[in-house]
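A single protein chain has been omitted; all remaining protein chains appear in their positions.
Per-chain residue numbering starts at 1, and chain names A and B are given in the order in which the chains are listed.
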Amino acid sequence: MEIKDFLAQLMAIPGISGNEEAVARVISRAFEPYCQEVRTDRFYNVYGRKVDFIKEGMPRIMVAAHMDEIGLMVSDIDERGFIRFTTVGGVDPRILLAQEVEVHGKRKLFGVIGAKPPHLQRPEDARKAIRIKDMAIDVGLPYERVKELVSIGDAITFVSPLMDLKGQMVSGKSLDDRAGVAVLLETMKELDALRFAADVFFVATVQEEVGVRGATISAYRLEPDIGVAIDVTHGDMPDAPRDETFSMNKGPVIAVGPNMHPKLTQKLMDVAREYGMDYMVEVEPRPTGTDARAIQISRRGVPTILIEIPLRYMHTTVETLNLNTVKQAARLLARFIASLKEDWDEWLSY
Amino acid sequence: MMKELLKKLTEVYGPSGNEEVIRDVIRQEIEGFVDEMRVDTLGNLIAIRRGRGKKVMLAAHMDQIGFMVTHIDEKGFLRFTRVGGISVGNSINRRVIFKNGVTGVISYEGEITDIRDIKFERMYIDIGASGQQQAESMVSIGDVAVYHSTFSENSGRYVGKAMDDRAGCALLIETAKRLQSSPHEIYFVFTVQEELGVRGAKTAAYALDPDIGIAVDVTLTGDTPKSRPMAVKLGGGPAIKVRDVSMLAHPRVRSLMVSRAQEAGIPYQMEILETGGTDAGAIHLTREGIPSGVLSIPCRYVHSDSEMVDASDMENGVKLMLHILEGEIEI
Partner (left out) sequence: MAELLKRLTEVGGVSGDEGRVRQLIRQEVSPFVDEVYTDRMGNLIAYKKGKGSGKKVMLCAHMDEVGFIITGIGEDGMLKFKVVGGIDPRVLVSKRVLVGEKGHAGVLGIKAIHLQEPEEREHAVKVKQMYIDIGAVSKEEASQAVKPGDYVVFDSKYVEFGDNKVKAKALDDRAGCAAIIELIKQEQRYGFDLYACFSVQEEVGLRGAEVLGYSINPDIAIVVEGTTCSDVPGVDEHLYTTLMGKGPAITIMDGSSYANKELVGMLVNTAKNEGIPFQFKKGASGGNDAGRIHLARKGVKAATVSIPCRYIHSPSSVMDLDDYKNTITLISAFLKGCEL
């Protein structure tokens, strides 16, 4: 399946943090043709295991990308059938007005997020961002019907399917980090054409957006020798500082900093240079906001690297990225995995 | 019975890190209703009822919030730091009591005129000492005081300090006492240091490695004048937690709890808590992950010296827990 088709399929499936069962199923099926073994744990992390050579002492590698998306959740239903909600993950309340949503109750219900109309607001209020407690979802049904179909705790996702922009740019919700999951799939395909001596576990993790929880338990389960996280970082945007954002067509981003193993990161960059692959560098002074922060300190410690795809308008319904970067990241990762030889343990140690 | 138990438990001393006394009281209450008991390294009390089915860990925390003495000045006034989530607003001019029975009043530096300027560094505890020497003979640096207030009841509502989480402890004790038969192995865990960051639960869960975890703790309500929106109310039944800051309840555990409540005709409410966490937050991320949920007791004025819970919520909470334990658990 083409990257774009896979992404489009994934993005259409609701999967807010804590409600990933449906996405996990689709990912599991997609991994199957490319892995020796695919498993799903009790929290719906999906593990696709891929080996080529079996060599004594070869590294056990965990490659993680998260499948959960940010979204909303039903917190109450008022007397007239309007649905009150709360956020799951880092949702900017300013994106919510006039959004189209799906409420996943006993049945999927289409709804819109509205608030007091502008001509009824006081002038001072109109200048402030509307707060979530002043918004409600209108599903166009009377109270009794809503009560039958919807419960507190039901998931609400945004309606924003994958859309083509010019060139290889695409836009939609949950590219953070379904694009990362697409990188996992592409890397498996790339590895089919390479020889490698590593026991690779591609893990689509859950609940990253609420505190890298899926990565915490899956890293504990796998006890890997090496960890790789694939996530997104900020693409350049007109109103964002230049030194905090990255170009959309200079390849993937490699992170450096205390959360990353310096020698492993250097090796990744060497591989990129050897194959003439573009990449940029992001300096992270703190534990990163990705699965890498959980993986590195799991059990006895895991040397970890982080590869990111520049993404504009993160955590909105119009997240935008360059599909080429997804391919480039996969190619880089596959070559990196293939480059690890028997002495990986020696040059990696401190 | 529940009323007497709650009165007893809420009036026992036991701030975070100093749970010895409350642990002994709970131990005495539950003795005879479980097969074995032990205390682990951090001080958690683990009471086990053996069984062959699923390993079920139930957790309620023994510790309450308090005030730790950090300094005794020349005039005998005590400076303090928080132990757990104490707020300035809940402390002004409240009465407190130390383990040895010394009582005191919390107040703030007199030159402050705006209540918003009051910070903990500008507050003190007055134990009525005549000077530094006398104060030092009454208390020491490191001693922890708790709210000094008594248990009372009005029309089916109980008010007292430390309902968070002695109400949870009471619910588990009652459950142990009334449980007739269960196929499962049940760990009644009375945890320490929850108020400092769900610490006891983390190590207890690691040691027990259960198949499922259910914490029992209080939650807020949205039923007081102009309260922050929340669909939970006193008397609406035990609350089944959907999520809070520390955890998204496992969907299978949530639906198990809902089914059992519906089957047995027990009133229940679904709960979303915007601030705060419970022991389940630590339990579910242990080892390879433990599917977990929370049975919450609706409570007004949490972390004040007068927390209020509803008698029927407590009774229905016990009924729900019994029904869950007596049936099959498929996750």
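Going forward, a residue touches a chain if its C-beta (ideal position, glycine included) is under 8 Å from a C-beta of that chain, and two chains touch if they have at least 3 such contacts.
As the structure is a computational prediction, the values presented were derived from the model and not from experiment.
Novice: Omitted chain: which shown chains does it touch?
Specialist: Per the touch rule above, the missing chain touches A, B.
Novice: Give the residue, chosen from B:61, B:79 or B:284, that touches the chain omitted from the document.
Specialist: If we include the chain that is not displayed, B:79 is the one touching it.
Novice: Return the single residue from A:228, A:302, A:326 or A:340 that touches the missing chain.
Specialist: Considering all chains, including the one not shown, the answer is A:302.
Novice: Which residues does chain B use to touch the chain missing from this display?
Specialist: Touch with the absent chain occurs at residues 16-17, 40-42, 68, 70-71, 73, 79, 81-83, 121, 141-142, 193, 196, 199, 202-203, 206-207.
Novice: Give me the chain A residues in contact with the hidden chain, please.
Specialist: On the side of chain A, residues 243, 256-259, 262, 281, 283, 285-287, 296-297, 299-303, 349-350 touch the unshown chain.
Assume only the chains that are shown with their structure count from here on.
Novice: Taking the mean of the CA coordinates per chain, how far is chain A from chain B in Å?
Specialist: The computed centroid separation for chain A versus chain B comes out at 36 Å.
Novice: For the complex, give me every residue of chain A touching chain B.
Specialist: On the chain A side, the touching residues are 17-19, 21, 41-43, 73, 75-76, 84, 86, 88, 133, 151-153, 207, 210, 213, 216-218, 220-221.
Novice: Tell me, which parts of chain B touch chain A in their complex?
Specialist: Those in contact with chain A are residues 229-231, 242-243, 248-251, 254, 269-272, 274, 284-285, 287-289, 291, 331.
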